[in-house]
Structure formats: C-alpha cells, structure tokens
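Inspection log for the structure reproduced underneath, given as structure tokens.
Of the protein chains in this complex, all but one are displayed in their positions.
Right, subunit A next:
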C-alpha cells in the first residue's frame, strides 16, 4: 500500500435513464526531480473498463429499484475482474432526475461498499456539469487550445452546461431539458409529460398530455422550443425567453450568465449521439430524444460554433466521475497515519479577512464564525480551510498555529482532530507548528494545494506514494 503509485478508481453513474460503471487507473509520479522537494502529480488517466449502458431500474416513477441496481453494479465488477476492495477511490453519483427520487439517499448508501473503503460521493447539478465537461474532453480541449469551450451534457432529464476557459471553470448551470421529459409506449400513446416539458409545450403553443396519441409535428414544436432555450442559454438567437429559462432551471443549480466569445461547443450525454448522428427511427427510444437531437442539430447552436465531437458522449459523466473526481494533495503535508479514511467532512472556509485575524492572533472573530456555522447544522467534525499565504514568515506562522489551536480548543471537544486544508503550499509547516503546541491532545491533518469552498464536503483516502500525498475528493453536495 505504501508504495502504490496508481489509484484504481471506479465511477458509477445512476442517471435519469441510464446507469453505467467505469474503472480508471490514475497513475501518479513524482515530478519534483532529484534535487528538489517532491511534487507528486497524477500524470496519466486511463479508462481500463467501460460497462454497457443499462436502463436505470425503477420500481415506480419516484423509486429506484435498489436491489436491481446493486445486481447490475456487482455483475459489472465481476465482468471487469475487480473486487470492491481493489478500488482505492471512486465516485457514485446520482444524476439528473434520479437525484430527485425519494430513495436516492438509500441508493447511494447501498452502493457505497462498491467504492472501496474510500469515497462515495453524490453530485448536485453543478457538480454534474463539471464532471461531464471533464469526461467529454471539453476541459482538456480548453487547456490544449487555450480557448473558451462550452460542454452541454444532454441526458434524459437534464442538460448540464459548463463553460471552461483554459482549464478554468467559468460557469456552471443546469436546465430541465432532456430526451425523456416526454415518453410514449410502443402503441404511440404518451405516457409521461414532465412539468418542464409542459412549460416548453405551452411556450410552443401546443398541448401535449398523457394519454394523447403522439403527434410528430406537435412534439417537434416542443423540442424546437427546447433547442431555442439552449440556444438562448448560450447567447444565440432570441433573448426574450428568460422567463422560461427561469422556470426550467434545475433546482439547486447555479445561475449561468450568458457567455461571450465561446469558441467551441461539445455535446455529450445520451442525446449527443442523436445530435451528431441522425437516427432513422424517430420513436426508437420511446421518448423525444431523437426529435430533440434533430432540433438541436438544426439550430444555430450546431452551426454558429466550432462544433466538436467529444471523446465520450453518453459515458461522459461516468468517465468524469471515475476519472476526474479524485485529486491529490500537495506533497509536503502533515498528518496522523491512523486517521484515514475520512469521509464527508464539511468545510468551513476562512476568507482573507478571517485568515488575517488568525495570523494576527485574534481568535474571537474566527471562533464566532465557526460556532455560527456549527450552530446551523449538527456536524461533529469540520475541515478548517483557508487560502493561505504565498511566502509567510516564521513568526506569523507560529502565531497562526497558536490561534488555530486555541480556536479548536474552544469549538471542539477534547480529542477531536484538527483538520486543515490550505490552498498555498504551507501545510507541512503549519501542521508541524500546530503539533508542537504544548499539551496538544489532538491528531493533526494539514494538507495543501487543494481548493475548497465553504459548504463543500471532503473525503480523504489513505496516504500514497510512500506517504507523500493523500488522495482527496471534494464534493459540493450530499444527500440527507
């Protein structure tokens, strides 16, 4: 374990319509060179196994069939030749409409044994957008070509949009637009019209209800309206449908400001294949996916931008989840060996002002802030995060270490560990200095080079690469 240089990561995506599993190998190496401090980085990411695409098993409209889902995942582990204990890391994500099912939390728990002893994560719509954009290759493209790229992951229930510029995430958002918002049975009778689809139908001036015979003209009008909404979302075409965009904005997703100067657009998700490739059978999937793909292909979204065919379409999210959710800490850190793994630890982040107070030895404002946050929920542990300083001096570091100790003594019962995440590369020094505090009866974990925000959750795995680094997953949302 100590000498491991690769992480086997599993990604499990339970989407609105499909469920998939992938295994990836993340190769680590010390890029620091012989004469300097080690700098471990993930140098290669390889997807080593992709499952087939399963329909997500449902018991009812609002319940996922947990047992059937477990069977699918267990079978895929066997086919791939791995046991759950072989995986070092992984992410189980429940996306799109599946995340709104009544038992999504239970589903997540039941799948957690498959992700090794390390990571289970759930995703909110913003996180899904990011994961899909990384899995599709849009993120890499933006870095390789130093340009601004949008990725639209159009699935069964939602369209996750992310905007990258040179590897930076500029904006994330999500709309309730997808291929399965309206479904029909083989007899051509409409069996489902989601609320968002009803909004789009109304906007298009047509009436579509459950029990109607499906009418290609009417449904085309609806999907064209959806395409127009996506166009407007990226700043193309009509601008007067803001009200509609607000109505179909996925709950929990961020605002997506109308972007400028987008150079390339990637489509991923199940509908992407139907955009890039015309399907002969309009009703092949018993939903409006084919029509939606056609409407998007015929819209300016497809013609106004440099259009890119991604490396992954329908698998973008699961590849993203398996391959891009795990990062590693900086290589000079402090920790206690036996504390890992740590799961679902909420982050309380100090802004520059509070950090300054901490470095100046003023603990009261920080204590007030932490107590306020802890008062809002009943979390026991938390990670204290801060931006850190670029080149701090010895005395201010020493003061900060003493402050952090005092703060933790005030807000946490004795024996609870001190968990620190710092952005700038100073965690080893800070961790050592906290440990040197007299009569400190707490374990200390201080890692750096990880960016977290207030309210996010963090998982930390067991140390790797001779104990130099710790694998880390940062999550935006967990259920329950």
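One rule holds in what follows: a residue touches a chain if its C-beta (ideal position, glycine included) is under 8 Å from a C-beta of that chain, and two chains touch if they have at least 3 such contacts; residues count from 1.
One rule holds in what follows: contacts and distances are computed from a predicted model.
Novice: Hey, which one's the missing chain according to UniProt: "sn-glycerol 3-phosphate transport system permease protein", "Ethanolamine ammonia-lyase small subunit", "UbiH/UbiF/VisC/COQ6 family ubiquinone biosynthesis hydroxylase" or "FMN-binding glutamate synthase family protein"?
Specialist: "Ethanolamine ammonia-lyase small subunit"
Novice: Which one, A:78, A:390 or A:441, makes contact with the chain that was left out?
Specialist: Among A:78, A:390 or A:441, only A:390 touches the chain that is not shown.
Novice: Touching the absent chain in the whole complex: find that residue among A:83, A:146 or A:381.
Specialist: A:146
Novice: For subunit A, which positions touch the chain that isn't shown here?
Specialist: Where subunit A meets the chain not shown: residues 34-37, 146, 166, 332, 334, 390-394, 397, 424-429, 431-433, 435-436.
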